[in-house]
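What you see is the complex with one protein chain gone and the rest in place.
On to subunit A.
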Amino acid sequence: MDLALAHVSHRYNGVEVLRDISFAAPAGRIVCLVGPSGCGKSTLLRFLGGLERPDEGQVTMTGEPPAGSLNPLTYIFQDFALLPWRSARGNISLALEDHRLSRREREEIIADVLARTGLSDFADALPRQLSGGMKQRVAIARALAVRPACLLMDEPLSALDSQTRELLLDDLQGLWERERFGAVYVTHNLAEAVRLGHQVVVLSRRPGQVREIVEIDMPLSERKARAAELEAHQTRLWELMREEAMAADQEIADV
């Protein structure tokens, strides 16, 4: 299933935040969305999953989601969005409870995603007992449980320390190798963008416009070993963004 944005513009209280954005997120590929803070990256992501409606333009999906997909467009949030009163298992179960599944099917799915994210021993832990990295793994497991066609990730690693971030990057890469899901990955961290993105969409500062779409033509599995080549991509992205980021930094927030 492919996702696409066509000529999307949006205003918040009269302030133009996004102007004429068009790009596609094809099935099975990771599209990273980078840009200075306040450029509307997260807003775009909410449009993509239907949590918010743009003033102008269209958000479309083409093709059928893979068979058995319970929630084709699934989010992973920066703040994890776990229910603090439910265990890891309960949080995953929440995403399944509104679907017609037998108790056994549900338990099988939960056991499977817990195993795939390395959480089997933490199934009954409450969020407050888990580290940030573990919480985000629970959120990833919850997302995998509904078999998404496209994962919409809103700075999923930004609330984590840099070591944990490195570990989770490896996890995400490994998961993608196996599942080949499509994804839109919003980040302000260029290292993450070049590690995971097949395509990096660079947005300008507010009002956000597509500055450039950079293709990174290197298999994900080789990226860790070919860090030097990635470095070149990252430098190029930084050059694209540098001025925008500086200008954005000096703006006075009025929204």
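By our rule, contacts are C-beta pairs under 8 Å (C-beta built on N, C-alpha and C of every residue); 3 or more make two chains touch, one makes a residue touch a chain; residues count from 1.
Simple rule for what comes next: contacts and distances are computed from a predicted model.
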item: Undepicted complex member, UniProt protein name, chosen from "ABC transporter", "Cytochrome c", "NitT/TauT family transport system permease protein" or "Probable cytosol aminopeptidase"; value: "NitT/TauT family transport system permease protein"
item: Hidden partner chain, touching residue among A:Asp79, A:Glu107 or A:Glu229; value: A:Asp79
item: Listed residues A:Val59, A:Leu94, A:Ala111 or A:Leu220, member touching the removed chain; value: A:Leu94
item: Contacting the left-out chain in the complete assembly, out of A:Val34, A:Leu114 or A:Val146; value: A:Val146
item: Touching residue (missing chain; options A:Thr43, A:Asn71, A:Thr117 or A:Gln136); value: A:Asn71
item: Touching residues (missing chain, whole complex) on subunit A; value: 49, 51, 70-71, 73-75, 77, 79, 81, 83-86, 94-95, 97-98, 126, 128, 142, 146
